[in-house]
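Now for subunit A:
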Amino acid sequence: MAKTILNLKNLTIKFGGVTALNSVNLELKEGEILALIGPNGAGKTTVFNLITGVYKPTSGNVFLGDVAIDGKKRHHITKLGIARTFQNIRLFGDMTTLENVITGTDVRNKVGLIGSILGTPRSRREEKASIAKAHEILKFIGIDEYADRLAKNLPYGVQRRLEIARALGTEPKILLLDEPAAGFNPQEKVELAAIIKKIRDAGYTILLIEHDMSLIMGISDRVVVLDFGQKIADDLPSVVQNDPQVIAAYLGVPEDAS
Partner candidate 1 sequence: STPASAKVKEITIAYQGPLTGDSAQTGIDEVNAAKYALKKYNDSNPAVKINLVTIDDQGAGSVALTVAPGAAANKKIIAIVGPAFSGATISSLPYYKAARLPMISPSATNVTLTDKKSVNYGYPVFHRVPSTDAFQGPSLAKWAVQNQKSPKVYIVDDKTPYATGLAAFTKKALAAGTWVGSDSTPDDTKDFAATISKVKSTGTNVVIYTGYYSQAAVLINQLRADGYKGDFASGDGTLGTGFLEGAGKNAEGVLLVAPTVPLSVGNPAMEADYVKVMGAASGEYTTETISIVNIYIAAVKSGVTTRSGMLNFINGFKGETVAGTKLSFDRNGDNNGAAAITGFVVKGGKIVPIEVVK
Partner candidate 2 sequence: MINLRDKGAQFWERSNRPVRVLTVFAIVAVVAALPYAGNTFLQTPVAAFDAVLVYPMGMFILMALGLNVVVGKSGMLDLGYVAFFAVGAYTMAILGTRTGLNTWEIMPIGIAAAMFAGVLLAIPTLRLRGDYLAIVTLGFGEIVRVSALNSEAIGGALGIAGVPFPPGLGFEYQLLDQKYFYWTIVVMILLVIWVIRRLTVRRPGRAWESIRQDEDAAELMGVSTYKYKIWAFVFGAAIGGGAGVFYASRSMVIAPDNFTLNTSILILACVVFGGMGNIWGVIVGAAILGYLPDRFRFLSDARLLLFGLVLVVFMNLRPEGILPRKKREKAIVKKGSGA
């Protein structure tokens, strides 16, 4: 069994009267694609927000390896190797595609204000490396042809993919994808599934929120189901799919199992 790299322990968060997550435990194993599913408002995005430091848990902890990262600054968490995409796209609209990715890569760069002004050899080296890396990632994701377009003018599908590319730019150990296929047609979803697999095969660990069951069944190694802030299932896709509790809470009548 691969080692656990992200460990959520008894995570609880309350917003006023609403308990969005109730004592959730979740382990992410190195190299896997773990799907996080559940009805609307179950708390999936909230899990991402807790992992990335957007929210602080009411109780419980998030461990990256052995380090508790809840309470750490957001940019620091990114630096530690967790990157995410957003459910409603949050690109830097006035930057080009390439710049968006380079901005991601900057988290690994060291050169500061002074170095940039002086144009030290290191700064030039880093710049060069960043640009090369960004192009590489764009090619990897298959959107390099858009490199010089402003992000806000890109077609929706490309924007979603750019979100992934930007996150990859930060060289994360763990990639969090929040509904990457929303707004895609079936054909595009198939392409996306291939990309996600490719990313995993390149050595990343992926935590994926998605509502499209065929996509999930196709690529995930394991599925965790949340309902009303509680974990109700955590198993292989095929098992989860037939779990009556999951069917009742999430899938509805199994009309079309593919």
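Keep in mind that, in the parts below, contacts are C-beta pairs under 8 Å (C-beta built on N, C-alpha and C of every residue); 3 or more make two chains touch, one makes a residue touch a chain; residues count from 1.
Regarding selection, all candidates are chains of the complex that A comes from, given by their letters.
Predicted model only: the values in this text are computed from it and were never measured.
Undergrad: Hey, among 1 or 2, which one's touching subunit A in this complex?
TA: 2
Undergrad: So in the complex, which bits of subunit A are touching candidate 2?
TA: 52, 54, 73-75, 78-79, 83-84, 86, 90-96, 98-99, 102-104, 106-107, 109, 111-113, 116-117, 119, 123-124, 126-128, 130-132, 134-135, 147-150, 153, 166-167, 169-170
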